[in-house]
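For this depiction, one protein chain was excluded, whereas all remaining protein chains were kept in their positions.
Chain IDs A, B and C follow the sequence of writing; residue 1 opens each chain.
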Amino acid sequence: MAATIAHAAVHHAAPQGFIRKYLFSVDHKVIGIQYLTLSLIAVFVGMALSWVMRIHLAWPDAHIPLLGWLSPNGAPNGLMTPEYYLSLMTMHGTIMAFFVLTAAPMAGFGNFMLPIQVGAADMAFPRLNMSSFWVTLVGFILACATFVIPDGPPLSGWTAYAPLSAVGPVAGPGQGWGQNLWGLSIVCFCIASLLGALNFIVTTLDLRTKGMKLSRLPLSTWGWFIDAWVSLLAFAVLLPTCLLLVLDRLGGTSFFIPSGLVINDQLQPHAGGSPLLFQHLFWFFGHPEVYIIILPAFGIVSHVMPTFIRKPLVGGWKVMTFAEVAVGMLSFVVWGHHMFVSGMSPFMAMVFSVPTLLITIPSVIAVLVWVFSLYHSNIRFDTPLLFSLGFVSLFISGGIGGFFLAQPSTDSYLHATSFVVGHFHFTMGLSAIFATFAGFYYWYPKMFGRVMNEKLGKVHFWLSFVLVYCVFMTMHLTGFAGAVRRYSALVDDFMVQLIPANKFMTVAALLLGATQFIFLFNVIWSRFKGQKASDNPWGATTLEWDTTSPPPFDNFGGRQITVYHGPMEYDGDASVMQTSPAASVAGT
Amino acid sequence: MSQSAVASVSHHEVLMEPSPYSMDKKKLGMWVFIVSDACTFAAFLFAYGYMRVGAPVWGTPFGFSSIANGMIMTAVLLSSSLSMLAAVRASQVGEKASSNKWLAVTMLLGTIFAGLHLREWYKLIAEGWRLFYNPTGGAAQFGAAFFTVTGLHLTHVVTGVIALAFVARGYKQGCYDESHVETAGLYWHFVDLVWMFVFPLMYLMNAH
Amino acid sequence: MSSNRELTMSSYVAIGGGLMVIVGIEVILTYQHLPTRTLLFSLLCLACLEAYVAIMYLMHVKYERPVLFWTIFPATLFVLVFLCYIWPDAFRMFNMRLLQ
Partner (left out) sequence: MAGKIFAVVVALITIVTAYCVIAHVWWMPVDISVHGPKIDHQIEETVLVAGLLFIAGQIVLAAFAFLYGGARSRIKQIPGGAKPLIVFAFLLVGTEVVALSFIGSKAWGAVYFEAPDPASMHIDIQAGQFAYYFRYPGPDGKFGSLHPDLINEGNQNYFGIDTDHDADAKDDIVTAELAIPVNKPILLTLHSKDVGHSFYVRELRIQQDFVPGLNIPIHFTATQTGRFEIVCTQLCGLGHYNMKAYLSVLSQSDFEDWLKKQASMQ
């Protein structure tokens, strides 16, 4: 069908004045940077929390500076109480999973890059896009507010299992308004994510410039597009789950609270609910969530790699996209593997176990594509590529743990041990973070017109890579000894023996955290002092590199963009822009 | 489709790939929203089903008067869908006046539906039903499920009426066109569609 | 976009009437004192029929490109089908409850 004239998403001329331009801007680029800034703040908050927790685990009677000031009840003059440990653990999980890992790779880079990569002037619904960010921000503020209210943040973990999360203040410190605010914060995040996903889907389908067939979309765009579908369906189920939880807490309903609960010798006024219902609804979202986090990472890495290995990925766009679609679909069938020992019907355990193992097939295909694309390539080891390779290595290591946790028989020993903690930090935590770093170093010149410092970047990578393994591989290993997670102190006889290992992990974690300040410094310093970037510093081929750095308000200065090639036209030093009519060099 | 897309063109035009659905972005966006909203309703109804399956005694509190009321509400909502259709069709042949007239009818019917619904609620509350209490001695979950699910649907209806009011105003003033009316219509039909599940599951399954 | 010239307003009214008839049948079924499972099953079937008509004609998917149907329908059905994995535990809850 012939290309049709439709209106580009320029709804108005470039806004003037600071507030319209940078604060309440409808420009997807500004919104993307706002999201990234939010995540950057969130990630350092979350990291600080993990520091405090690690210190407490290794040196239980350490007086941690500033903590006493932050929470006089939770940590009287810096000495942490068990409940405060759990509160920090809850907020670490919540902030990292939602406001960092879900927000940065998807909403951050996606917002900035997706419209440019498809050749659009903005998202399909710019005002909706702006509101998504501000709703996310409200959610983040609500989450942080739990730190300042008297009874502190909730202690029920980021999974907020009912009835602990549902019965109210009687269940423990932070289970009053802390848990309410937590629930409302997640409701906000759900709404924002749904609006964002809607925007991504429509933009990808309806705003592609002439010649940008689906087969020519960059793999990062594919990642965000598939991810948007997964978020759309998954968050649509988390939203009612959180609403019902809040209703149980504030409305007196009993969806998740069974009859005859007695807490502190008080018979609870609830009847007939089911904790398992909450777990089912939560994990119906919760497992797709980990793929919501990792799919954009797949996309970013698959987008960054070809640029630096100077050849297309094996199998072109088809194989990787197939893998991503397969992973996205399977992710809805496997949530029960979080519930093998939860009292779920043991027969369902088998039903959930098989697809959970099957999901390794598309994952393995993706990994093979990344690894074997290096075969006879010309690798240029710039920082973005190093982080991409780091991502692949971490994803392999993390994926391996999946074999153990996917089988009910082995999971029944390893469930709720530090093996699980190590596993998900590798797969969804650090893989996604490494991909985000790759994206940062790769797109920073485009976003700010200056290149990040290469030397600092390399130091950042090497230290992070090694230390990440020191922390989380050790967690895997201690998991085999049955080290139980979510313990604020190691008191059991078999746990005490693991204190040395924990000291090692703590030291490594502190260094790992310190390393991230190199990155923070690099981001801020390069913004002002970094070397000026050309329009296309990496010799890449996709549309974002076919405009100025940073791009103008409508992305291409009103030029008609026409696409002739796929996104991976690399052959050694030769490469062809997607927009250039010249002959293909990679034959993709 | 290009014609209507051109109709919504702003001052700035470039060549683009055709939409795979040959559908403008507002309408596609509404469809995507409908998909996710359908899942949200589904989750509520599944929770209700789970409660009910797990309950030793459930009890079916609705007498015929409630069912009759429900039937009237269904009729009202269905006819509002038809008037919405009329509004969309009128707008597509450019009959602005009649389109606005039908939009007004739709809003009126929507309001009547909400009124009937609230009357039902007041009746139940007067009988002592609460989110956490069942005066007939059955499972307390009934109140919880009923008020939550129908409450969510009622919210959609009210939002719909308000949205229609905005669209109608914009359409009259000329800053919106028939594609906005059609998109609003999609949402309205979806609210109707949800009711087609809520009515049998929340009312009929609880009739004694 | 494909406007719904394909059907006249009167035929839409007829469709509306048809939907109302289905609702009537549902109500009649309700008072046949069927076993709960049978009633639930038949009501759901009728509701799905209604939904199908509503989606196809009122939201005139029938006159859109088929690809629209094949996008939204599988996506929604996907969630609905897999949410059914919770039922075994609902019955388990019934059989294993602590307080009978």
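Basically, a residue touches a chain if its C-beta (ideal position, glycine included) is under 8 Å from a C-beta of that chain, and two chains touch if they have at least 3 such contacts.
Source: prediction; values computed, not measured.
Engineer: If I'm reading the header right, one chain is hidden. Which shown chains does it touch across the whole complex?
Structural biologist: Output: missing chain touches A, C.
Engineer: One chain isn't shown here. Among A:131, A:360, A:516 or A:580, which residue touches it?
Structural biologist: A:360
Engineer: For the chain left off this view, which of A:21, A:486 or A:503 is in contact with it?
Structural biologist: A:486
Engineer: Touching the hidden chain in the complete assembly: which of A:67, A:194 or A:392 does that?
Structural biologist: Answer from the full complex: A:392 touches the omitted chain.
Engineer: Could I get the residues of chain C that touch the absent chain, sorted low to high?
Structural biologist: 92-93, 96-99
Engineer: Across the whole complex, list the residues on chain A that are touched by the chain not included here.
Structural biologist: 81-83, 86, 155-157, 161, 163-164, 167, 171-173, 257-263, 265, 267, 273-276, 309-312, 314-315, 319, 341-343, 346-347, 349-350, 353-354, 357-358, 360-362, 364-365, 367-369, 371-372, 374-379, 381, 386, 389, 392-393, 396-397, 400-401, 403-404, 407-410, 412-413, 415-417, 458, 462, 465-466, 469, 473, 477-478, 480-494, 498, 501, 571-572
As a convention for this text, only the chains that are shown with their structure count from here on.
Engineer: As a quick test, compute the distance in whole Å between the mean CA positions of chain A and chain C.
Structural biologist: 36
Engineer: Just how far, in Å, is the C-alpha centre of chain C from the one of chain B?
Structural biologist: 15
Engineer: Which whole number of Å gives the spacing of the CA centres of chain A and chain B?
Structural biologist: Inter-chain centre distance comes to 34 Å.
Engineer: Using the touch definition from the top, which residues of chain A touch two or more other chains?
Structural biologist: 232-233, 236-237, 274, 277, 281, 284
Engineer: For chain C, which residues are shared contacts with two or more other chains?
Structural biologist: 75, 79, 83, 86, 89-90, 93, 97, in rising order.
Engineer: Touching chain B in the complex: which residues of chain C?
Structural biologist: 1-4, 9, 12-13, 16, 19-20, 23-24, 26-27, 29-31, 36, 39-40, 43-44, 46-47, 50-51, 54-55, 58-59, 64-65, 67-68, 71-72, 75-76, 79-80, 83, 86-87, 89-91, 93-94, 97, 100
Engineer: Which residues of chain B touch chain C in their complex?
Structural biologist: Contact set of chain B toward chain C: 1, 4, 20-24, 27, 31-32, 34-35, 38-39, 42-43, 46, 49-50, 53-56, 67, 71, 74-75, 78-79, 81-82, 85-86, 88-89, 92, 179, 182, 186, 189-190, 192-193, 196-197, 199-201, 204-205, 207.
Engineer: Which chain B residues qualify as touching chain A in the complex?
Structural biologist: Residues in contact with chain A: 1-2, 5-6, 8-10, 12-21, 23-25, 28-29, 32-33, 35-37, 39-40, 43-44, 46-47, 50-51, 54-55, 130-132, 139-141, 143-144, 148.
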